[in-house]
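Yeah, one chain of the complex is gone here, protein chain that is, but the others are all in their spots.
Letters A, B and C mark the chains in the order given here, with residues in each chain numbered from 1 onward.
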Amino acid sequence: MENIYKPRLMTVEAVTQETSDVKTFRLAFNNGDGRDFCFEAGQFGLFSVFGQGEAPFGIANSPTRGPHIECSIKEVGKVTRAFHDLNPGDTIGFRGPYGRSFPIEEMRGQNLVFVGGGIGLAPLRSLLWNCIDRRDEFRDITLVYGARSVADLVYKPELEEWNTMEDVDAVLTVDPGGEDENWTGEVGFVPTVLEKVQPSPENTTVITCGPPIMIKFVLLSLANMHFEPEQIITTLEMKMKCGLGKCGRCNIGPAYVCKHGPVFSYAELQALPEEY
Amino acid sequence: MLSSNQVETLSASEGVDPSTWEPRIFAFLCNWCSYVGADLAGTSRLIYPATVRIVRLPCTGRVDPMFILRSFQRGADGVLVSGCHPGDCHYSKGNFYARRRMLMFRKLLAFVGIDPRRLQMSWVSASEGSKWAQVVTDVTNEVKALGPLRA
Amino acid sequence: MDAKLLEREQLLRLVDALIADCEVIAPADESSFSAVASAGEMQLAQLKPAKSPKELVFPQREVLLRYALAGDEVALDDPPPPAAVDRVLIGTRPCDAAAFPVIDSLFGWDDVDAAYFERREHTTVVSIACDQPCETCFCTSVGGSPAGIEGSDLLLTPLREGNYHVQVISERGRSLVERYERFFRASDQAHDRERALLEDEWQAAIERTVDLDEIEMADFESPVWETLAQACVDCGICTFLCPTCHCFDIQDEGDPNQGERVRVWDACTFYEYTRTHAGQPRPTHYRRYRQRIMHKFRYYPENMGKVLCVGCGRCIQYCPVRIDLRVVLEAVRG
Partner (left out) sequence: MEAITENIRREARRLLQEEAVDVVIGYQPGWDGVQPVPVFVDQAAEVDKLVYNERCTHNLAKYLVGREGYLTSRFRPSDQIVRVALVALPATLRAIVALLREYQFDRADLILLGIVDGTPVGIEPDVEVGRIAADTAKEEQIRAQTEELDGMSLAERREWWREQFSKCIRCYACRQVCPFCYCEQCIADENQPQWIERSPSLWNNMGWNLIRAYHLTGRCSGCGECDRVCPVEIPLRLINSRMLDEVEAAFGFVPGRDPDAEPALAAFQPGDTAGFIR
């Protein structure tokens, strides 16, 4: 029987410093290990630095832009600090992909509104590029993305790219006081800017991810705009260790976030106890 | 050096060839006195056993018994804590606290069966290069007589 | 299910014969099961050691893989497979034995935990029925019985005149009985009837029962949790001693050049269990205690179809502040 806890080896190909404490890693499988590897937007994996430990991160690139893997990691603890010390050429471990992906098939033919905050843009980025690469299957695509300050915005070059695309309506914002002299985007919290954009709930799905405080107010704004809970999709950040439904950590209510999630509709979340 | 019967008892019980076995001693030196003293011993070309792995700390008051337990777990056979003489401490009272802590920690080690002589302490000022060499020699001999800790 | 008879002294000789062929694990003292060198070392009168036999198939520390860094090359290799040698676990009580199938479904949920099932396949469980259930036992409330056969390969039921009625439950049990045929005698109707009568008698001996249809999600909001768990000190006793609790942590141990990735037991009652940089979803201890009970009596049944509890009562007996699970279950469902 196969050892389900054994990761594949990957090499760090490139490291980009997104913000003062967020880096994006581009990883390639060692010795062609990735031939049979495929994943879907919204899935996550357990990334490990040997000697420091493992941690779960969402896969930030689109499946249409594989087979390498990209993930954005904020330096907050032991494993994430070890990641931030990595240089191109270093070896890490990867287990996955795990979890349920975004319901991209049900989203076909709909308007999509991406609402992201800070590093919460990482999982959304995977789905956004996926939809852009299958652009004709979706109606309008809107992105409302914000961060505390200009320096905290991640994937800046891609934000520019989305800004210039005509079939993507990108609205970027920074929290009040976070702007600098040549900032041309909005100034205001993401939920308020979302209400300014005023997307119509008609045949629309909202995909949102960001700090809990932002999610709370985004959900309020969407309710004011008569969005149904089923129309709102989010991905949960919960402590996970095994990613295989064994270690018990990510269990909330009857759901194991690593198996039944991390992607949930707001309707599904409402059925779970308020423990996330 | 070791008396003959110490050597036999050592090798018989510990399965170690005493003539070649050298104890591993982790030394926590305070930055202002003992570290400088050890440096002076080096620049004065003094000869002393190379059994000491030195860790520099701001003061002996910074030595946490957790460091000592961790050292034993990671292969130390003896731990030496060395700092400024009482009254000379750069932070004025670090060594006073350390004196009480090491005294109590040795009692704890003794009670659970770890020979307290594996935890040594010394006052070595910045000018006592020769005393440092002597301290390391004495500590090495004493720990060598105890044999490997075999954590 | 065919049955045998095993005289009292024959049991000790059977165990000595087993020891000659494979490892025999039995209750060694009040704290734990461990390998015994002779039948005399077995403490069969001991109702249940503090630590449950789960550690035989789900050890508290298990190496998942070994890593070695050479330059920037990393070599990973699997740990040596658990000893593929057969072993016999004798002297467990029906509740402990019933715990194995309960956690089998988790370790086999979609992804199969190889080492766990390797150990399960090589362990023959010979249980002994409980002739004096103790005050904290409530196996009958969770579908078990002092003479239950769930999870056992052979069940020895002590009869009145001191012999054991042996029920052959599984293939592994049958092959053991056949291999050691000489120690067993045929059973007869009278013994079978006596066994059934004794089982009913022992079941009745457990007066303190809880009528346990699963907890409803609505009970999550019950205000009673806070008062019930007020005394809880968040230690790991109820989870580590529980035969069905299986939560674990994965950590790397060793120095950066080489070491092991290990799995170690963890407890949902610990504060660090779900704490992340982003926050702590269960900051106070009644929330963590509630998670333990809801997971056992609501979430696990919903995912696995089985209650994650065998009613052994260790969590009641060894709790530093004597929180009684039965009182909690009754109070929560009010």
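Structural remarks
Following the convention adopted for this analysis, a residue touches a chain if its C-beta (ideal position, glycine included) is under 8 Å from a C-beta of that chain, and two chains touch if they have at least 3 such contacts.
All figures in this text were calculated on a predicted structure; none of them were measured in a lab.
The chain we do not see here touches A, B, C in the full complex. Residue C:230 is the one among C:38, C:132, C:230 or C:257 that touches the chain missing from this view. Across C:201, C:272 or C:302, the single residue that touches the chain missing here is C:272. Residue positions on chain C in contact with the hidden chain: 30-32, 50-51, 60-61, 135-136, 227, 230-231, 233-237, 240-241, 249, 251, 253, 262, 264-265, 267, 270-272, 283-285, 316, 318, 320-324, 326-327, in rising order.
Touch with the hidden chain on the side of chain A covers residues 53, 77-78, 81.
Residues of chain B in contact with the chain left out of this view: 65-66, 69-70, 72-73, 86-87, 93, 96-97, 99-116, 120-123, 135, 138-139, 151.
We adopt the following convention: only the chains that are shown with their structure count from here on.
Centroid distances from chain B, each centroid being the mean of CA atoms, peak for A. Separating the centre of chain B from that of chain C, both taken as means of CA atoms, is a distance of 48 Å. One simple way to say how far apart two chains are is to compare their mean CA positions; for chain A and chain B this gives 52 Å. Chain centres here are Cα means. That of chain A falls 40 Å from that of chain C. Shown for chain C are the residues that touch two or more other chains, of which there are none.
Shown for chain A are the residues in touch with two or more other chains, of which there are none. Contact residues of chain C toward chain A in the complex are 64-65, 67, 69, 72-74, 76, 78, 106-107, 109-115, 117-118, 217, 220, 246-252, 254-257, 259, 261, 263, 266, 268, 273-279, 281-282, 287, 291, 294-295, 298-299, 302-303. Contacts from chain A toward chain C in the complex involve residues 1-7, 9, 48, 50-54, 76-77, 89-91, 93, 211-212, 237-239, 241-242, 244-249, 251-254, 256, 259, 273, 275-276.
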